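Just one protein chain is left out here, and the rest sit where they should.
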C-alpha cells in the first residue's frame, strides 16, 4: 500500500497549501490512502466539521488530531457524526469521538489509524503505550488490516523513539506530530515499521511553530501578556511522510519524507 | 566563511563516527571552522578533558555543551584550562567555564561561539535571550567577529524558533541541540541568519535518543526503575549543518544539512 | 472508628520519632487503626522490609508510599510478601505490590487503604481519580468496610482539593502526602469526608523537605551538581491527622491535626 501522512495543518495558510498540493501529490505518488493531522487547521486552534469536509473533498481519508482537538468547541458534538475524524485514544473513557478508526481504500484494503497523546512535557493522560497495545490487540497486520498507522502526538523525542521501538514490527508506521517541525530521521526500523519523530506542520515556517512571530518572541523575552496568537499567513510548506508497504505483511518497504511549497527545502519521494 | 556544526556526540559510537568522518567532511566542504556539541560524548553523559583533546586533534575548533555538561565531575575543574570548551552562558554567575568564546580560524578570522540553555520543559535558569543579547552587545558581526554561532540547547521548537527570529540578522547561525533528532527545517531566515531547530545527534539512531533502547522503553511502559542507561553502540550517523557566510556581513549565503553514516538517509551539501 | 494517619517518614530521625511517639499517641487518642506513609523512611529514599517490620512492631497497621517507593530496590521483591504495604494504585498493570488493601482492626472492623499518585507536576501515570473510583466501586462504606482512607501522593493543591471534593461523602478520609509540609486545612468536607491537603512529613524540619539543607540550597543557587542528599538528623516532628468516624456511615465526625516533637508548634486533638 502507498500511504501519505501529512503533519499538523496550521490555519488558513496550511489548509490552502494542502488543498493546493494534495491532488498532485496523490497522483504523482499514486497514493492509496491519505491521512492528515488537523488539530490546528482552524485559525491555528482546533478543527471544525466544515474544515473536515473540505479536507475529505480533496482526497483526505482520515484526520488525526491532538491536544488542540477541542479548541473549537463545536467539534465536541460534531465528532460523533464523523467516522474518519480521530481524537487521541488515551483520553478518559467517555470522551466524545473515537481514538482509532478503520477506513477502507477505494479498492477495499483496510487501514487502522490510531491517534495517541504522548505524556512527557504534556498533559497527564492514561498510558498511550497501553492504549495502543489494546487497540491493536487481536488485529492481524497483513490480515485483518493492511496498514496500521500510529500518530503519536507529542513533545519529547525520547518518548517518540520509544514508541517506534515498542511497536516496531507490529504496525506499519509510527509518526510523530505536535512539534510543528519535521524531523530528518525518516527510516524503516529494524523490524519493518516506518518511523519519523515528527512529520512537521503544514504551515508557514516564517513563524513560531505556525504562529505570527512577533507575539511569541515577545512572550519569551518580556514574560508579559500579549494579544491572542494568530496563525502566520505566508505560504505554507506541506510536510509529511510517504510509506510503501508490502501488503502481505503490512510492513514498510520504504519510507521517505515529503516537503513541498513554502520556505523549507523541497523533497519528493522517489519510491 | 565555511562553518560546520555537528550536534550532540553520544558515547563511543558518536565519537568514533565524528573522528572517522570529520577529516573528509572538512576537506570536501573546505571548512574554515568546526564546532561540535560534546555534552554526551562520555558514555552518553558529559565530557572529559581527554575526549576534548581527541576532538581537537581531528580538527574540531570549539566544543559546546548543555545540561549534561557536568555529568563527568572532572570537567568542573578542567574547564578552566580549556579556552575552546563552552558551557551554557545562562548558568548562574560563578559557574566554572565560559558561556561564550572567540576562537580564530587558521587564517585569523574570528568566530564567536555562544552556548545557551533554553528553558521550556527544562531546568529553570536565567533568561537565555537576555544572556545572548548581552554576549553580542557591542560586537559587530562582519567587523569585530566574522561569524557568530549560537547553539541553543533546548527541548521546545517554539522557543528555538523564537530564538531564531529574535536574533535573525544579528548572528550567523542559530542552531538547536539537545533533542538528539535532526530537524528538516534548515533555512536562511528573512534577515540572513542560518537556522535549524535541532542539528541532531552524532550517535546510533537504532536507539532511544542514543541510548540502548531496552531500558528506556521499559521505563516508559512499566514506570519501574532500570539499571543505568548505556549509549547505543551501533554505527552512528554524523549529523549537522553546514553554513556559508558572506565575510562582509557575517550573514548566511547558504545553509544545508549534513548527515553521514549509520541509519539515517545521507545528505551532503552542494554549497 | 478512631484513625491516625502520619505523613512521609523521612530517614532515621523520622523513624525514631514515630517509634518514640506512636505508643503514647495510640494510647492518648485511643486509636483503632494507624496508617503511615513510609516512602522516605530509608535514608530519605524508599523503604525496606526491615523498616516495615519495625513500624508494624510499634503499632502501625498499614504503610502507604509514593513516587519514592522503589528507591530501595529490594522492596520490589519484598512487597509481594507484605499484605500491609501499599504502593500507588495507578502504577501500570503488572507493577509489583498492591495499590489498595483491606486490613482489620483488633476488633474486626475493616479499613480499606488506597494509595494514589497525583499527576500535576509529577510523573505521568494513569488517571488516579479513575483508579480510585474503580477501587471503591461496589464497596459499601459503613457496610463492607468501616473506613476508607485515601492517601493521595502529590504536589499540587488544586489536584488534591479536587480529589477531596470528587470523593467527598464516599470515603472517610482524603489526605495528601509528598510535599513534606503539613497544611493547616484539616476539615470535614460538606458531605462528611475528612480532608487535609498534606499531612506533612515525620522528619526534621530544620532542613529542606527533610534533607540536610546545605546541598539543596546550593543546587537551587548554583545549579551545580552536589553529593547525594542526606536525611537531616535533628529531632523530627511527627505530623499527621486524627479522624473519628461514625461507624454507621464511615464518615467523619471530626478531623484534627497532630504535631508532636521537633521544631513545629505542637498540636494534639481534643476529639
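For reference, chains read A, B and C in written order, and residue numbers begin at 1 within each chain.
The rule is short, and it goes like this: contacts are C-beta pairs under 8 Å (C-beta built on N, C-alpha and C of every residue); 3 or more make two chains touch, one makes a residue touch a chain.
As the structure is a computational prediction, the values presented were derived from the model and not from experiment.
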Inset, instruction - Have a look at B:76, B:120 or B:190 and name the one touching the chain we're not showing. - result: B:120
Inset, instruction - Please pick, from C:37, C:197 or C:245, the residue that touches the omitted chain in the full complex. - result: C:197
Legend entry - Residue, one of C:41, C:65, C:115 or C:183, that touches the chain absent here: C:183
Legend entry - Touching residues (missing chain, whole complex) on subunit B: 92-93, 119-120, 122, 124-127, 130
Inset, instruction - Kindly note down the residues of subunit A that lie in touch with the hidden chain. - result: 70, 73, 76, 91-92, 94-95, 123, 125, 221-225
Inset, instruction - Since one chain isn't shown, list which residues of subunit C touch it in the complete complex. - result: 121, 127, 129-130, 155-159, 161-162, 165-166, 179-187, 189-190, 197-198, 200, 205-209, 213, 216-217, 220-221, 239, 257, 259, 263-265, 267
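Note that only the chains that are shown with their structure count from here on.
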Legend entry - Subassemblies held together by touching, subunit B left out: one piece
Inset, instruction - Please decide if copies subunit A and subunit B contact each other with the same set of residue positions, more than half shared, or with different positions, and reply same or different. - result: same
Inset, instruction - Working from the CA atoms, figure out how many degrees subunit B turns to land on subunit C, in steps of 5. - result: 180
Legend entry - Centre-to-centre distance between subunit C and subunit B (centres being mean Cα positions), rounded to whole Å: 45
Inset, instruction - Would you pick out the residues of subunit B that each touch at least 2 other chains? - result: 221
